[in-house]
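Let me give you the structure first, and then I'll get to my questions.
All protein chains of the complex are present and in place, except for one that has been dropped.
Showing chain A:
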Amino acid sequence: MASHGIARSAGSGVRSEAARRIELQQIETYKDLVGLVNTKVAERQYTVEVLALTTKLLTENPEYYTIWNHRRRILQKLLSDTAPDEPKFTSDQFIEQLITDDLQLTYKLLRGFPKCYWIWNHRNWILRNGEALLDAPTSRKLWLGELQLVSKMLQADNRNFHAWGYRRFVVAELQRLTQADEVPPEGPSLTESEFEYTTKMVNTNLSNFSAWHNRSKLIPRLLDERKADDTARRKLFDDELSLVCSAINTDPFDQSIWYYHQFLMSTLSPDCPRQSQIVLSHSNQDRGSYYEHEMEYIRDILEDETDCKWIYEALLTIACSYLEVSVGTNPFTTSDMHDWLEALQRLDPLRKGRWDDWRRSLNL
């Protein structure tokens, strides 16, 4: 869309006359190619040759969305031709070849332009359209291949939100295909393997919030799929809490981890929507004891880390939740809350207005 992260010095200075001439030549060649593609498409020459011209142009400029549209116009025609003029192929082979060619092209381009919306979108289009033309095992094989592609993209940049979004889309497609099949799939469900994938990702890098986020969306589905009973749900919740608590202990300054902790705490709330719940049957007594336990754990960390504002924010947030369910004797005093807010104001002056508002709303 625009230039990101290119040093200003990289483009500085005046071009030499020779450089200017070369650039003008490049512009002419580029404009000729654009003109050629547009003319051929306007003449409805939807052929393999014109398809190759769009490949050339898109390789030079994958952001040129109209050329992607032209490519799809050509592909629609070629895919609907039952008798291709390529004698070496049967019709089915021809279709599969067209689809795999586009998958290869978009893969190559994504490696250079991993954040280009149009490339991701085209990949999605070719697979959706291919599905209608290919037999079920072939299209399933192609969709499965997409998971590998996304894993490669996420290896290169584990926060790429295009890749994460595409990953969720592919999983949903595969699950749809599975449901359509009469035969139940072998091996663990995709929700299980996706959950495992997020475990792998957060173990590699605790600050990968994209992985934590996906985990927060997968867990409720996973438990429903497993038809987990109350004990199993509580076990998983406890496991998640201890996973994130040990992560907090490792790096209490990493906000990704704290957000996941907030997610787990938010599932305790009586207002938590069903589709986000982990344990379905929390009593206020339960909630109170979880809040107490978390506060105790976080206060222990405080002994070694007095300058981490996330600790004070968590303590204060949990204290507020505790007051809402109000069971038993508070494990904290108003004076504690006052001290935590003081600490936030001292340690995090950037957000002073927020702490002031909080103080007012809590009457501290």
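Heads up, the rule we're going with is that a residue touches a chain if its C-beta (ideal position, glycine included) is under 8 Å from a C-beta of that chain, and two chains touch if they have at least 3 such contacts; residues count from 1.
The rule is short, and it goes like this: contacts and distances are computed from a predicted model.
Asker: Missing chain, UniProt name, options "Geranylgeranyl transferase type-2 subunit beta", "Putative GPI transamidase component PIG-S", "Ras-related protein Rab-5C" or "tRNA-splicing endonuclease subunit Sen34": which is it?
Answerer: The record for the missing subunit names the protein "Geranylgeranyl transferase type-2 subunit beta".
Asker: Which of these, A:59, A:255 or A:334, touches the one chain of the complex that we don't see?
Answerer: The missing chain is touched by A:255.
Asker: Among A:23, A:92 or A:239, choose the residue that contacts the chain missing from this document, as touch is defined above.
Answerer: Final answer for the missing-chain contact: A:23.
Asker: In the whole complex, not just what's shown, which of A:72, A:108 or A:338 touches the removed chain?
Answerer: Result: among the candidates, A:72 touches the missing chain.
Asker: Tell me, which residues in chain A touch the chain that this view leaves out?
Answerer: Residues in contact with the chain left out: 1-14, 20, 23-24, 26-27, 30-31, 38, 60-61, 63-66, 68-69, 72, 117, 121, 124-125, 159, 161, 164-165, 168, 207, 209-210, 213-214, 216-217, 254-256, 259, 262-263, 266, 276, 349-354, 357.
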